[in-house]
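One structure, pasted below without further comment.
The complex appears here without one of its protein chains, the remainder shown in place.
Our next item is chain A:
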Amino acid sequence: MFDFHPRLKQRFAALRTGAEFFSLRYVCESGQHLSVRKNVAEPPSLNRDEGAMLTVRVNGVEAYAATNDLSQAGLQAALERAEQHARQLKPHALLDLREQAVSSDRADYFSPHFDQAFPPLSDCYQLLGDESAAVPQDERLVNWQASIGLTQVEQIYLNSAGAELRQAQRFIYPALDVTAFDGNDSQTRTLGRENFGQQGGFDVISRCGLIGAGPKIADQALQLLMAPNTPQGPRDLLLMPDQMMLQIHESIGHPLELDRILGDERNYAGTSFVKASDFGHLQYGSSLLNVTFDPDIPEELASYSHDDDGSAASKQFLIREGLLLRPLGGALSQFRAGLDGVANSRACGWNRPPIDRMANLNIEPGDQSLEQLIQGIERGVLMRTNRSWSIDDARNKFQFGCEWGQLIENGELKGVVKNPNYRGISAQFWKSLRAVGDASTSQVLGTPNCGKGEPNQVIRVGHASPACVFSNVDVFGGDA
């Protein structure tokens, strides 16, 4: 672990520059993706990636250079490229960062069970093969796949103010999906994949429920195939955690990103319906809504001690009892906006610069069991497992779709319905939050696929949420 640290430190110390501040962020990432599709093991996809980003600040202007050449000469050359960039662009720079404070922290951070070896590749294939083989023989089951993704990241951040931050993390992504087809319609049921990922070791596989899931997931795909479409019209909506995570992500997380509010993302990811002046004033949701940035849940995907600019991370309420308090903005955005934020300046790798990202964005549990949530609904739909998401560039008008729907009538769960979709407007939707599930309904979930930034970056984010009930939502089904 951190084998390269002594040499990197030595090379960093030997770098020469005229910049008033500079930093180095080294990232070494390795991983494997294993998959068994319809009982056939697919070839493993392995990777090893290594490089560093040098960032300089010259007369208040920052610029970066990322390099795959980690030799002393390679790092020095990158530093000089960054410095040249900063000097050239000085007349055109938007920001003057001379007064922005920098980190001098020193810390180490490790994923839970990082010191425990992950099972060997042959054992993983055996597990995946068993789950694949457990999918029943049924001619309507036309495709199924079990997979495990593993990513291991070592990162070292050093800067000229003396910061020295090391992080060693392991991320696990189990998945199983089954597709059923009846000659006309097809329905897919999924466990994990884009909806589940955690830090840790083999314990993540167990927590995900992958082991023994084959027959259950196949049965649910067949149930969907035979189910009627979701009815159209306003109904109460019970969202389970694996849809809540998407709802939080798109209609709380992105609109609260401070760089969007400052306009950086208007050409690509978009802007926000939230304004800088809304913090401390805007009633974002009902009084039951409590939203936190929480880097302290060890297994959650974006738990860490410091972000990629070296800021120390700690739990913060972004929304308390429905009132908007704090944006998702790292040190730079806080400096620009004059607002308190969180430590969420993050990069997806060594070749992309840190920007405001979501990290762990959670809804705090309420006080109702799942049974109580259902009993409180007279006419509604339960939806679980996101499969479709679309929202406008200000993160307001949305339409989301799930794999699994179930009607709720007079406080009881009824039949399965397929193609459950719903649409709404963020600024109004969270005010219709009527009940929040307790800790027994909550799950720690996350996705590796949040896209944003120019240059583009896809990054892992965590979302923990209980089940939640929303009143009077516009729901509808599909065509088939």
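For the reader, a short list of remarks on this structure follows.
Here, contacts are C-beta pairs under 8 Å (C-beta built on N, C-alpha and C of every residue); 3 or more make two chains touch, one makes a residue touch a chain; residues count from 1.
Simple rule for what comes next: contacts and distances are computed from a predicted model.
Only one chain is not pictured, and the protein name UniProt records for it, out of "Adenylyl-sulfate kinase", "Iron complex outermembrane recepter protein", "ABC-2 type transport system ATP-binding protein" or "Zn-dependent protease", is "Zn-dependent protease". The chain not shown here is touched by just one of A:Ala66, A:Ala213, A:Leu324 or A:Leu407, and that residue is A:Ala66. When you scan A:Gln10, A:Ser314, A:Ser440 or A:Asn456 for touch with the missing chain, the hit is A:Asn456. Residues of chain A that touch the chain left out of the display are 40-51, 53, 62-71, 74, 78, 81-82, 85-86, 88-89, 92-95, 120-122, 125, 142-143, 179, 181, 184-186, 188, 262-264, 266-268, 270-271, 351-353, 355, 387-394, 396-397, 399, 401, 419, 421, 423, 425, 451, 454-458, 477-480.
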